[in-house]
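Let me begin by handing over the structure; questions about it come next.
For this depiction, one protein chain was excluded, whereas all remaining protein chains were kept in their positions.
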Amino acid sequence: MSAEAHGATLVAEQFDDFEQQKQADTFGMWLFLVTEVLFFGGLFCGYCLYRNVYPEAWAAGSHLLKVTYGAFYTALLICSSLTMALGVRAAMLRLKTSLTVYLILTWIMGAAFVYIKLRYEWYGDFLEGLVPGFNWAPHGENLEMINHFHALLPHVSLFFIFYFCMTGLHALHMVVGVGLLTTLLIFTQQGKNTQGNYNWVEIVGLYWHFVDIVWIFLFPLLYLIGGRYV
Amino acid sequence: MSEDVHVHPKFFYVKVFLALIVLTTITTAVAYVDLGVFNTVVALVIAVCKASLVVLFFMHLKEQAGMTRVVIIAAALWLAVLIAITLSDRFTRHWVPSNGPWESSTMAAPQSE
Partner (left out) sequence: MSTVAVEVPSLPEVHYLNADYGWRSWLFTTDHKRIAWLYLISITFMFAIGGLSATLMRLNLIEPSGLLFEPATYNKLFTAHGLVMIFFFLTQSIPTVLGNFLIPIMIGARDVAFPKINLLSWYIYILGALIFVISLITGGVDTGWTLYTPLSSTYANTNVLSATTGLFITGFSSILTGLNFMVTIHKMRAPGMTWFRLPLFIWAMYATSVIFVLAMPVIAITLALIALERIWHVGIFDPGLGGDPILFQHLFWFFGHPEVYILILPSMGVISELVAAGCRKRIFGYSFVAFSSVAIAAISFMVWGHHMFLTGQSVYAGLVFSALSFAVAIPSAVKVFNWTATMHKASVSFDAPMLYAIGFIGLFTIGGLTGLFLASMGSDVHLHDTYFVVAHFHYVMVGGAIMGYLGGLHLWWPKMTGKMYPEAWARFACLLIFAGFNLTFGPQFILGYVGMPRRYTVYPAEFQVLNVMSSAGASILALGYLIPLIYFAWSAFKVPAAGPNPWGAKGLEWTVASPPPTHNFEETPIVTEEAYAYEPEAAHVG
């Protein structure tokens, strides 16, 4: 292949050529995503079980979350996936400026996701006394909603545990993603990602899209249960 | 390098993005309509569609070797096994076998005494 285009020094010594390295890196990242599916999967399993055992508590808990936040996050992440995919494309075409722009845009959206979630949504939940283990004490309209569904407080608390665990684990992955993007930006500035070796951008892209997919499932499962027609 | 890899035009990705936004809007809107149990079904179907779009087009699965598809299907399948069998345990726990004829004498004993 065009080894000189990739630079012989860009191929690690255990690999025969650039193509093998690229395939190995990509396959490795897909396998890592499989482990992530099973990692989140344990939480999804618990969620499914309790949702079927305490449907009223799940519906009540879901109504205590704000759909506006959920829908906004979903749109934000889909947008960031777009910019990430366009970034990978720019790396393939060796367009350093475009790649930098798309990486920065993705970075901003990822950071905004985490910031808004923690500063506004979670802090708001905390102020309303909806954090089990810290200050679990639903009151006012929230308590009315719970009673409307005839749910028991400990079960709604269980819902909120899963809510915080699943979105928290997801947010943690977003933070890691933002860290990966930072590394990519540094490498791009050094000219490393636009010499035909777009591997790294592609595999960070895979990771980013996966985190987006997790949110695509979390949104309806946490925010839209029991219907919003009540 | 770019001889081996097919690079999509930018608009291709924008189309996928728009489809995802439309699906998100639909799933949010449908939640405000009473469809009973189908609310969940519709929500999950839409979520699977969105995830498929991301996997196929943003993650370039369409252009990948077959092994990658096997890997993804395996992950989904194994998660399904975990959830399905765990739930099947919980929901068949209280299936009590009905009293057949050979049990009726023991069941009737206290009253007849």
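For reference, chains read A and B in written order, and residue numbers begin at 1 within each chain.
Basically, a contact is a pair of C-beta atoms (placed from the backbone, for glycine too) under 8 Å apart; a residue touches a chain by one contact, two chains touch by 3 or more.
Just so we're clear, the structure is a prediction, and the values are computed from it rather than from any experiment.
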Selected residue (touches chain absent from view) among B:V7, B:A29, B:V45 or B:M67: B:M67
Hidden-chain contact residue, picked from the options A:I161, A:V178, A:L206 or A:L222: A:I161
Residues in chain B touching the chain absent from view: 67, 74-75, 78, 81-82, 85-86, 88-93, 95
Footprint left on chain A by the chain that the document does not show: 13-16, 20, 23-24, 27-28, 31-32, 34-36, 38-43, 45-46, 49-50, 53-54, 132-134, 152, 154-155, 157-158, 161, 165
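In this text, only the chains that are shown with their structure count from here on.
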Rounded Å distance between chain A and chain B, as computed from the means of their C-alpha atoms: 18
In the complex with chain B, residue positions of chain A that touch it: 1-2, 5-6, 23, 26-27, 30-31, 33-34, 37-38, 41-42, 44-45, 48-49, 52-53, 67, 71, 74-75, 78-79, 81-82, 84-86, 89, 92-93, 196, 202, 205-206, 209-210, 212-213, 216-217, 219-221, 224-229
Footprint of chain A on chain B - complex, ascending: 1-2, 4-5, 7-8, 10, 13-14, 16-17, 20-21, 24, 27-28, 31-35, 39-40, 43-44, 46-47, 50-51, 54-55, 57-60, 64-65, 67-68, 71-72, 74-76, 78-79, 82-83, 86-87, 90-91
